[in-house]
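I have a structure I would like to understand better, so I am pasting it below and will then ask my questions one at a time.
With one protein chain withheld, the remaining protein chains of the complex are depicted in position.
What follows is subunit A.
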Amino acid sequence: MAASSLPNGGMTNGVGATPSINGHTENGLTANDNIQRFAAPSRPLTPQPQHTLFHAVQGMLDFDFICKRKTPSVAGIIYTFGGQFVSKMYWGTTETLLNVYETSEKAIAKHPDVDTVVNFASSRSVYQSTMELMEFPQIKCIAIIAEGVPERRAREIAFVARKKGVTIIGPATVGGIKPGAFKIGNTGGMMDNIVASKLYRRGSVGYVSKSGGMSNELNNIIANTTDGVYEGVAIVGGIEEYRVIEAVKNGTITKPIVAWAIGTVASMLKTEVQFGHAGSFANSQLETAAMKNEKMREAGIHVPQTFEELPQLLKQVYDNEVRKGSVKPAPEPAVPKIPMDYSWAQELGLIRKPAAFISTISDDRGQELLYAGIPITDVFQENIGIGGVMSLLWFRRRLPNYAGKFLEMVLMLTADHGPAVSGAMNTIITTRAGKDLISSLVAGLLTIGSRFGGALDGAAEEFTRAFDKGLSPRDFVDIMRKENKLIPGIGHRVKSRNNPDMRVTLVKEYCKKTFPSTKLLDYALAVESVTTSKKDNLILNVDGCVAVCFVDLLRNSGAFSSEEAEQYLDMGVLNGLFVLGRSIGLIAHHLDQKRLRTNLYRHPWDDITYMLPELGKGAPGNEGRVEVDVK
């Protein structure tokens, strides 16, 4: 690895991987300023609208903007997942659109002036896409960002590129930067870094860095000791230093070079250490940093004793060039204003805005999913069950274990009530029409209301009101009768006091045993004894029993204030219990019908009485009496 910098008066050429980003035109832009990027992400699924490449493109446009370019340096984006034809980008504080192409053919046909591609494809697919790009004669330079490209493939890319006269930067480059003109990829990092290192205007020092991370350091060092960066590029690989030495010796490079190869520690350690990054064909003595530094020094390159002394040495060399007049520092332009990204400003705590949504029950942002503040691992560790999860998500609190059990009991009891009830019927008919699970489930659920499944809410409401008014059970029954109202939750088609509904018995016994108080249940049972004395089947049915027990739970478990208890009832939480429980059954009916491969249902004609208005025999509805024959 090495970081070297070459101060020069305006042109950098012939060194390692930097060529071809040169060639000025009159307006200060270069022929290669039309940068285009290419991506063929390796994951076959879920195209992410915010692939990292879009982020990098934004960084490039931001750089263009602070360099005062008139037009973006990026002509378009190749995104093989496609899906969109344009991508919205910022241009300073306003927005602009960038073309997005699904194939490189289309992109290149549309932009005959583009000659550079930044390839953001993964290490797996970059070989194929780069080879493909080199088929287009107009492409003269390709930067490959991917790390971990197999050496054999990288070598083949380099070979074909050399044959075709294409310049390859990378693989594993963070890119390159040409202050005042353009940058490739994520070089330079955030705008703060770019402004701090004055990369928005041109200096006189070119550099080649063999470590992406050290590029920022070089930008910083050069900005602090000279008039700034002319251009910089990051590459990775073996022994380019020797090619530079060769170029210096044969006179290709005449400008002064300051250089340092990092990794001098390696020869001073007893054990072999695998350092962060190094060229992989690293077996020879030529590749040791100490050797490189020595050879470069011999060739007349300025090599400091340690990397820490490089800034000082660079300053000397630069000052000398200024004295000789080969470098003339330009007057410092005003520091451009950079718009800050909203998300970054927010992270720094500089801005705030009212949120459009608010949620108080679960949080998926952290390391672990939270239910009402409780990590999902605790939910499982403490084995709180479905009832526990419902208490966390519905009521935002841990309810005592008996309460969770009660909720589960309700779900189990309401799960299904046979195929004949209207909700199940609707599900079955919808399934038989060939619809999917969700449609069939919803068809059944939409049936739930005041008549079907609604007895829970009604029962809770009527019993609670009567109890709170202090009506005696007998008065309650009398008043309801006077008002010609049925008491919701009372009465069963077949069950009676002598033939009790086992479901009711289960609930009753459980609540009596575990609840701290069952005042409303006791009241409802007293009402039952009044009604059953009139007719044997007017028993407290399962809806009524569940409803009053649930009210007892809300009111007397100690977990809710009386206000909260009323609020939850008003919000329809009882209906929620029924919907949740019955969904189990409705899904079961859907699966059952699918399994049986039942066909489309058509109701038989003879089961429908057809009676249409006959013209001339009175207005609709007044045709006469309708007799319906109920079988």
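Operating definition for what follows: contacts are C-beta pairs under 8 Å (C-beta built on N, C-alpha and C of every residue); 3 or more make two chains touch, one makes a residue touch a chain; residues count from 1.
The rule we apply is simple: contacts and distances are computed from a predicted model.
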Hidden subunit of the complex - UniProt protein name among "Cytochrome c-type biogenesis protein ccmE", "ATP citrate synthase", "F-box protein SKIP23-like" or "Exosome complex component N-terminal domain-containing protein": "ATP citrate synthase"
Of A:Thr80, A:Thr96 or A:Thr264, the residue in touch with the unshown chain: A:Thr264
Contact with the hidden chain (one of A:Pro72, A:Pro179, A:Pro311 or A:Gly444): A:Pro311
Of A:Ser87, A:Thr167 or A:Ser211, the residue in touch with the unshown chain: A:Ser211
Residue among A:Glu105, A:Asp192 or A:Asp536 that touches the chain left out of view: A:Asp192
In subunit A, positions touching the absent partner: 1, 3, 123-124, 148-153, 155-156, 158-159, 174, 186, 188-190, 192-193, 196, 211-214, 216-217, 219-221, 224, 238, 262-265, 268-283, 289, 305-308, 310-311, 344, 347-348, 367
